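Missing here is one protein chain; the remaining ones are kept as they sit in the complex.
Every chain is named by a letter (A and B) in the order it is written, and numbering of its residues begins at 1.
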Amino acid sequence: MAVTAGRPVRGALLPPQVTAITSTRAGSLAIFIVRRILWMIPILFFVILITFTLMHLAPGSPWDKAGGRQLSDTVVNNLNIRYGLNKPVPQQFLLYITSVIHFDFGLSYQYQGKTVSNLLLESWPYTATIGVLAFLLIIPVGVGLGVLAALRQNTRIDYITMGFATVAASFPNFVIGALMVVAFSVLSYKATGGNFFLPAAGFGADDHLIMPVITLALLPIAYTARLTRASTLETIRQDFVRTAWAKGLPERLVVIRHILKNSLIPVVTTLGPTFAFLVTGSVIVETVFSIPGIGRAFVVAIESRDYPMILGTTVLFSLVIAVANLVVDVAYVFIDPRVRLT
Amino acid sequence: MLQVEDLHTQFFTSRGVVRAVDGVTFHVDAGETLGVVGESGCGKTMTALSILRLVPDPGKITSGRILFRGREVTKMTDEEIRDFRGNDVAMIFQDPMTSLNPVTKIGRQIEEAMTAHERFTETLARGRVIELLKRVRVPAAESRVNDYPHQFSGGMRQRAMIAMGLSNEPSLLIADEPTTALDVTVQAQIIQLMKQLNRELGTAMMLITHNMALVASLCQRVVVMYAGRIVEEGPVEQIFNSPQHPYTWSLLRSVPRVDEARKDRLVSIRGLPPDLSNPPPGCKFHPRCPFVIDKCKTDPEPSLSEVGVNQVARCWVLMRNVTEEGVEAAKASALSKDAAAKLKAPVMEVEGNAGG
Partner (left out) sequence: MALPVAANIEDLSAWEVSEKQIGLWSDALQRFRRNRLAIAGAVLIAILVLIAFGSPLLVHLGILHDPIKQNVDYIESGPGQNGFSIGSDELGRDTLSRLMYGSQVSLAVGILVQAIILPIGLLVGLTAGYFGGRIDNLLMRFTDIWYAFPDLLFVLVVVSVFHPSLLTIFGAISLVNWVGLARLVRGQVLSIKEKEFVEAARSSGSSPAKLILKHLLPNSLGPIIVTLTFGIPNAIFLEAVLSFLGVGIQPPTPTWGQMVFDGYEAIYANPTSVVFPALAIGFTLLAFTFVGDGLRDALDPRMRR
């Protein structure tokens, strides 16, 4: 959601203490944050509602084993009672909402006795590690390449970096992942007789991380680089850059304080979607590289119809993305002094 | 103090070579205010940018010399020109809203102009910023220093730019259309301010404008440019009273003057400025000149010749050779030509993407 002027505060009806708060920028910022957080609630509610509805619209029951023996009716009945599936659907929904507020996502269907929260807690460190590493890679590399291409416009560096960016942005990450595995695990293994290769599966704090992180980060890097380049090119043409040169400022100052400080603003707004991409991308990357993170747990849950797990993961992902977007929007307010908050 | 000799600045575009500055020679003495007038696109801004070597791509200074106190600006190294800009010669631009960095505080922008040249320490600079803002009559300067450009009004932004330009006490301040982007009332204030500053500081000024009234109130000498060349030059009073080049004459005719008889109609210059990548043959002004003779269409313009005390002009005809009847005829015919043109013209000209 963009940060723009919204509806004006109904100032005349508010007590003077509140108007005193809103008149300062810090005060407006606080109110803005509170409003955004409050806004997240109905959105999340709808996300849960939609997902929940989908679960229960599904034909068949979660106990239908695909292609295997069917469980007997008594067993199914017991399972239904145990997991509360025999209650009317709206009631189930309400129960679910109340437990979600307490961060209880219910029991997993596939792993007897384990709660969804447990499963999530177990898997999130892996996902977080790769996600954070990817993010730390994206910003410097993406922005750096973009700035480089812009400052050296129409030279070979420009064409090479932008060409690479276009290609990287078009190949889906499982394609890149698979190709990387072929190149760096299979072929290099065969070529070097087993001496050099990157592990294609599993998780460890070493070269296990290289390929997954790069695969995850590649598309956002490409996208960020292209955006940074476009934005910087446009900024360079602005009048105030000419003023900066006319003042006799050294090149470094012009580039950093005048060009970049302006051109990076649109890039910041894409950090939210980038973050969302890292979240959804983890689903694919963890599957390709067999990493036991939340993404892969989600895929497994889907395959085994583990509804609470599916629901819980979706809610968690949506929450994380919403929070990330909020953080980015708030950061944007700090970066661009022209933004009005009321 | 500043000497420009036969300056040529050209743009190498895909449509051809545009001769933006086509052999310009003039000088600015210490402390004087020189006006540079002409229509948009006549090369006045490019001349100024050339002096600071800020010509944008795909333009280049192709030949000529620019001498500042004897030093060749065209041959300066990168470090020397950086020192030169904003310090010896400063320039302020037309639209203060777009010419100021929107995300940096105004105080900081003025400050960096000073600290970049190491003439002031940071603390000294900060104090001086407030002083400067006061000097350009920005109210509440102490708190305004921490404001951003969008929090200033148009007039205040221009004042801030002037403050920025003068911060290093340059010998020459080039002002490119300093009032064009402002409201009329604010324009008057800025003009007042510039007069005052000129008196107080004695900085030389090169005032680029198409507004003759501005020239009249601020300048001692004026240079008239057309299609990249100087067509007339001389002291302001003389130029205003007896302009010799038909273009200058037409420019002055198109400004209403309080001291003239009411029934003297305004004469607008018909036609459009020439395409500088493909100029007309002969004198570049001839298609629009009310006094054109055959020679103007075939021979290139003459070089500047003396037409008065310290006044030069470049014309085969020269106004002093035009009879009274000729002048009246020109006024009448120009007017009827214009009026006729208006009747035949379309109500709405759409070229390409109007209103898209």
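Here, contacts are C-beta pairs under 8 Å (C-beta built on N, C-alpha and C of every residue); 3 or more make two chains touch, one makes a residue touch a chain.
Note that the structure is a prediction, hence the values are computed from the model and not measured.
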Candidates A:T51, A:T215, A:T228 or A:T243 - the one touching the absent chain: A:T51
Residues of subunit A (touch criterion as defined above) contacting the omitted chain: 1, 42-44, 46-47, 50-51, 54-55, 57-59, 166-167, 169-172, 174-176, 178-179, 181-182, 185-187, 189, 200, 276, 279-280, 283-284, 287-288, 298-299, 302-303, 305, 310, 313-314, 317-318, 321-322
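By our rule, only the chains that are shown with their structure count from here on.
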For subunit A paired with subunit B, centre-to-centre distance based on mean C-alpha positions, whole Å: 53
Subunit A - residues contacting subunit B, complex: 238-240, 242-250, 253, 257-258, 261-262, 265, 335-338
Contact set on subunit B toward subunit A in their complex: 52, 54, 56, 82-87, 90-91, 93, 95, 98-104, 112-113, 116-117, 148, 150, 161, 164
